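Note that one protein chain is taken out, while the other chains of the complex remain in position.
We just call them A and B in the order they show up, numbering each chain from 1.
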Amino acid sequence: MPPKRQIWLLMQLLPVMLVLTVLFGGALLLGVAQALGFAPWFGVNTFPDTSHFAALWSDPVFWRSLGFTLYYAFVATGLAVVFGVLLALALRESFAGKTLFKYIYKLPLMIPYAVGIALAVLLLGNGGMASRMMAFVGVIDDPSQFPQILKTHAGWGIIAVYVWKQLPFVALTVYAVLLGLGRETEEAAKVLGAHRWQVFWHVTLPQILPAIVSSSLIITAFNIGAFEAPFILGGGFPDTLPVVAWRYFNDADYTLQLRGMAVVVTLAIVSGVVLFAYLGTYRRFERKRGRS
Amino acid sequence: MFLRLHRSALILVAVFVLGPFVPLMIQSFAFRWGWPDLLPSTWWLEQREKSLLPLAWDYVLSPYSRILEATLNTILIGIVVTALALVICLPAARVLARETFPGKHAFEFFLALPLIVPEAAIGISLLMVFIKLGLAGSYLGIIIVHLIPTIPYMIRMLTAVYQGLGAEFEEQAMVLGASRWQVLRLVTLPMLMPGVIAGALFTFLVSSNIFLLTFFMGQGKIITLPTLLFSKISGGTLDASAAGIALVVTIPGVLLLLLSERFIREEAFGKGFGS
Partner (left out) sequence: MTITLLRMTLAASLLATSALAEDAAGFRENFLSGAAPWETVTKRAADEGTVNLYYWGGSDPLNIWMDQVVTPDLAKLGVTLNPVRITGTKDAIDLVLAEKGAGKALGAGSVDAIWVNGENFATLKRQDALFGSFADKLPNSAHFEWDETDPRALLNLRDFGLATEAAEVPWSGEQYVCAVNTGRVEHAAAPTTFAELRTYLEAHPGKFSYVKPPHWLGNTFVQAALYAHNPDGSGATPFQETLESLGAAELARLIQPGFEYLKSIEPLLLGAQSGNIRYPEDGAALNGLFLNGEIDFACQFGLYAVATNLANGTFPEGAQSFIFPEGNMIKNKNYLAIPSNAPHPAAALVLADYMSSVAAQASKLQFTGMPAGIDPWTLTTDEAETLSAAAPGYIGVTQAELDANTAPDTNATLVDVIEAVWLDYIERGSADPFDVIVARAVSNLSN
């Protein structure tokens, strides 16, 4: 490649590179620096100071918070992937009202999480519609008898909102791949006598796996860092990490704000490790499959 | 048997998605709706004349709900973010779709990274510096942070567009003596347009859905639809006006849905992660 052309290529890549490096890379660096005590804008500069991390990591409650954060994220992602893939497969069939249905299922993708949370409050709360239905048919006669769904550490309310919003995302991503594939290979496998399940496992799944991995990476990262749903629908103390960080940030004690920074840095590290491990496993699996 | 199962599963999905909106609509017309009533014991219209303050939809549609302000902010921020992301991403997407160069995979992976780092980490880390720079609580500050999660999507969608386009047409035009500018204006842009519109719509959608970054950077000064709704429901209860606001917040999504079906090719979503 002639050097002039190389420079021309580089110039076209430069804007996006600069913006992301400065903003995104800068944010990460700043986060780490602040968590290590570098915050001249607070009048604090004790860099490098590991005490904020030490205080955080030595607190058993922090680990419980981390546990809840990951638990909600993983369960919701798992459910969204399973049902999203099933929905994508179902969408390939032709059925009456398909055009309309393709609008309907994508609706949650288009609207903010807060709407989903509002719906969950109305539907699943102890004073909500589900509870009223049970009272109407006479199963319960006081809202406290309704099995608590929201505001518990089992987190079914949080998970329901995540799944409601993310199932369409997974379905759309997978369906897009299925559309591009056509059905010839599957038909061929069927002709050769493969069972429906075998076709899915050996023919369809490997082809949609990249789409499943990429969409589940994105929603897991989002779920780990989400704030609204755990804040409004969560079980309170111990809160998920983004909520913990927010509470530290709003504490009267200013040193706790730096501990809040340590929380978000830890969050970024954990999310990075988990997702890289996931991606690494997937790539190793692909390589192995490619060889055999 | 399988078909019936298939059908009822699809109906179940539709109910799962749409069903919850029924109580939301009822709540938006309620005055008092306590447990265990299946319908409000008093409706908004019965109390409308008696109240000094606007109730339910009167409140939502009044300037006091600030819903118009939030809508305009959401649209303004979305448009500027989309335009900026487009300008930044278009040249890079062309290169990524057409060229190979050392480190390309690593670069693509880097471009996707913002999608897998939690927003809370980015928002809180930048907040103090933005306050220092006077960017917190300004449109500029919000627009800047919105670029972080939108650029990866924009890049992915535009790269897909360029890949679908092929380089032949441009080369032919060049051979026929067109200048680089003429090629861009007369050949590339018209052919790119549908894909660019799709990418722009999707970026606008992502921007208009962002809560946490806007919440931190807006500092309560600049509200958008997601932050307005959050402040109405943050206690975990929903009155008539909050229900009305939730419905209004849904409208842009429905409009985008209708538009996107026209412009966004579903294939564009099927791109793997960093590959």
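One rule holds for everything that comes next: a residue touches a chain if its C-beta (ideal position, glycine included) is under 8 Å from a C-beta of that chain, and two chains touch if they have at least 3 such contacts.
Please read these numbers as outputs of a predicted model, since none were measured by experiment.
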| item | value |
| --- | --- |
| Given A:78, A:127 or A:272, the one touching the chain that is not displayed | A:127 |
| Contact partner of the left-out chain, one of B:67, B:240 or B:256 | B:240 |
| Residue in contact with the excluded chain [from A:63, A:201, A:237 or A:276] | A:237 |
| Full-complex contact with the absent chain, from B:104, B:132 or B:180 | B:132 |
| For chain A, residues in touch with the removed chain | 41-43, 61, 126-127, 142-144, 147-148, 151-153, 235-237, 250, 252-253, 255 |
| For chain B, residues in touch with the removed chain | 30-32, 34-35, 41-42, 47, 50-55, 59, 62-64, 66, 80, 83-84, 128, 131-132, 134, 136-140, 219-221, 231, 234-241 |
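We take it that only the chains that are shown with their structure count from here on.
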| item | value |
| --- | --- |
| In the complex, chain A residues that touch chain B | 1, 9, 11-13, 15-17, 19-20, 23-24, 26-28, 30-31, 34, 39, 41-42, 86-87, 90, 93, 95, 101-108, 110-115, 117-123, 125, 127-129, 131-133, 135-136, 143, 150-151, 164, 167-168, 172-177, 179-180, 210-211, 213-214, 217-218, 220-222, 224-228, 231-233, 241-242, 245-246, 249, 260-261, 264-265, 267-268, 271-272, 275, 279 |
| Parts of chain B lying in touch with chain A, wherever the complex brings them together | 6-7, 9-10, 13-14, 16-18, 20-21, 23-24, 27, 34-38, 87-89, 91-92, 94-96, 99, 101, 107, 110-111, 113-122, 124-126, 128-129, 131-132, 144-145, 147-148, 151, 155, 205, 208-209, 211-212, 215, 225-226, 229-230, 233-238, 242-243, 246, 249-250, 252-254, 256-258, 260-261, 266-275 |
